[in-house]
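Every protein chain except one is present and positioned as in the full complex.
For reference, chains read A, B and C in written order, and residue numbers begin at 1 within each chain.
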Amino acid sequence: MASIEVNGKQLEVDEEGYLQNLEDWNMDVANFLAEQEGVEMTDNHWEVVNFLREYYEEYKIAPMIRILTKAIGKKLGADKGNTKYLYELYPGGPAKQACKIAGLPKPTGCV
Amino acid sequence: MLHTVNKSPFDRSALASCLASAQPDDHILLFEDGVFAAKAGTKYESMVKEAAGKYKVYALGPDLQARGIDAIVDGVEICDYAGFVALAADNVMCPWL
Amino acid sequence: MARDRLTKIMFMCRQAPYGSVYAYEGLEVMLIFAAYEQEYAAAFVDDGVFDLKKDKDSSGIGMKEFSTTYRVMEDYGIEKVYVDGQSMKDRGLTPDDLMIPVEVVDRDTIAKVMAEQDVVLPF
Partner (left out) sequence: MTFGILILEGPYNHQASDSAYNFTQAALEAGHKIQGIFFYHDGVYNVAKLMEPPQDDRNIATRWAELAEKHDLDLIVCIAAGKRRGISPEVIIPHVRIDGLGQLSEICLEADRMVTFGD
């Protein structure tokens, strides 16, 4: 099992770098994972990460990209609920990359 | 529509559930443990006989043979795998698992 | 493509959750299929009606809680969700016991919808 070290703590990740134990997540871990992905976290990035975590809390899944854009559009406005905006924030794929940083399992639809 | 039932009626409700959903002229194929419903002289005989009057009911020959069932309910037709394939080619399948 | 129109796919959910994996992995199939934007329907029949029972808590058996995920079905484009009234009645359930508003119908209605499908997948 691979692991990462954040604040002196070893955290298990799977082969693609997703957190193994979802309860290990905190903002420092998110920043670490973002750095690994080459993503610099801005307020807009956090907005998406927080949205994903809330969605997961409510529905127990990470949404696939089409649902993610639709749901974000509904909550944060049409200017943000589109693929282009989300890909600019997360070039590695908004669902995949943002889910990893949010400490969630890989979204359904990516397997 | 081709309904396939692979459960013994003595154990599970798959056949009953299938019969509740079948439409006139639908096909029902009993196979695997589903063929126990086709055996003559069981407590389900009248139910299966009635079904055979409303729908086309088949039992898979190799499955009957494997289970030593030689006397089957009147009106139930025996088919082989080639027959199963032909039924599946002609109808959308709804499996009652 | 086998058809020159959208394919009609029905998920026939007849198994209860937790006792076996069928309901859970069936839900996974529904959500993945959604990406292909065809015409989907889901029917909850027999013990499948327990899939939609609200207030489930699987923490005591150490299994992942997934039933809350059924609530995304509509967002995922599975707009037609039918629940068999007789199956509910047999099991002492009323619409108030379910986690999502559903169309409670009789078996004949489900059978007629089934007859229009190109594919019926059982879970």
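In the analysis below, contacts are C-beta pairs under 8 Å (C-beta built on N, C-alpha and C of every residue); 3 or more make two chains touch, one makes a residue touch a chain.
Quantities reported herein were computed from a predicted structural model and do not represent experimental measurements.
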Touch list for chain C against the chain that is not drawn = 1-3, 7, 9, 21-22, 25, 28-29, 32-33, 35-36, 38, 118-122
In the complete complex, which positions of chain B touch the hidden chain?
-> 6, 31-33, 62, 80-82, 84-86, 88-89, 92-93, 95, 97
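Quick note on the criterion: only the chains that are shown with their structure count from here on.
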Chain centres from averaged Cα atoms put chain A and chain B apart, in whole Å, by 50
Round to the nearest whole Å and give the separation of the Cα centres of chain B and chain C.
-> 25
Expected list for chain A, residues touching two or more other chains, is none
Shared-interface residues of chain C (touching two or more other chains) are none
Hey, which residues of chain B end up touching chain C in the complex?
-> 1, 13, 17, 20-23, 92-97
Where on chain A is chain C touching in the complex?
-> 58-61, 63-64, 66-67, 70-71, 108-109, 111
In their shared complex, at which residues does chain C touch chain A?
-> 28, 31-32, 34-35, 64-66, 68-69, 71-72, 75-76
